[in-house]
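Let me give you the structure first, and then I'll get to my questions.
And then chain A:
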Amino acid sequence: MVPTSHYLFLSLALFTIGVVGVVTRRNVIIILMSIELILNAVNINLVAFAHLWKQVSGQVFAIFIITDAAAEAAVGLGIIIAFFRNRETVLADEMDLLKW
Partner candidate 1 sequence: MNALVEFFRPHLLPLLYAVVIVAVLPLIAGYIVLLERKIMADMQARLGPMRVGPHGLLQPIADAVKLLIKEDIIPENADRWIFWLAPLLSVTAGMLALAAFPFGPAFQIADLNIGLLFILGISSMGIFGIVLGGWASNSHYSLLGALRSAAQLVSYETAAGMAVVGGLLLAGTLSTRRIVEMQAEQGTWFIFLAPIAFFTYLVASIAETNRAPFDLPEAESELVAGYMTEYSGFRWALYFLAEYTNMVVVASVATTLFLGGWLRPFPGTTWLNFLDYTPPLLMLLLAGYCFYRTPRQPVKVQQGFLAAVGLLCLLLAVILALPLLPLAVGGIEAQSLRPAIHGGFWFLFKVFAYMYVFMWLRFTFPRYRFDQLMKLGWHFLIPVSIVNVMGIGVALVLDREAGWPLWQALVLTTLLTLAVAAYLAVVGERKDSAAVGGAERSA
Partner candidate 2 sequence: MLDLILFYFFATLAIVSAVLVVTRRNAVHSAIFLITALLATAGIFLQLQAEFVFIVQIILYVGGIMVLFVFVIMLVNLDVTLRQMQFNRGWLVGLVLAVALGAQLAYALFLGRNVQLTGPAGGELSAQNTEQVGQVLFQNYLLPFEIASILLLVAMIGAVVMAKKRI
């Protein structure tokens, strides 16, 4: 039996790597991917506790998070495509004009 704290340390590691990705990268697509990583870390926590207390509601909530991640990725990529078509760039710090 793997103690639950191992899963918590793993999800913490993924969470920090995700935050590092979001904070340091310039390419918006990589930032979106790091956000997916963070959501994944959260999922591991949920499923780990669902396993600990034998409650299935943890897994159900994990599924809700996955659907939310799907919605967020779709809209995020939609914005990237719309932005790219106008400014030919995908870098976060070049998106500095509120209206062009």
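Basis for inclusion: all candidates are chains of the complex that A comes from, given by their letters.
Assume a contact is a pair of C-beta atoms (placed from the backbone, for glycine too) under 8 Å apart; a residue touches a chain by one contact, two chains touch by 3 or more; residues count from 1.
Keep in mind the model is a prediction, meaning the values are calculated, not measured.
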Of the numbered candidates 1 or 2, which one touches chain A within this complex?
2
Which positions of chain A touch candidate 2 when the two form their complex?
1-3, 5-10, 12-21, 23-27, 29-30, 32-34, 36-37, 40, 43-44, 47-57, 59-60, 62-64, 66-75, 77-82, 84-85, 88, 90-93
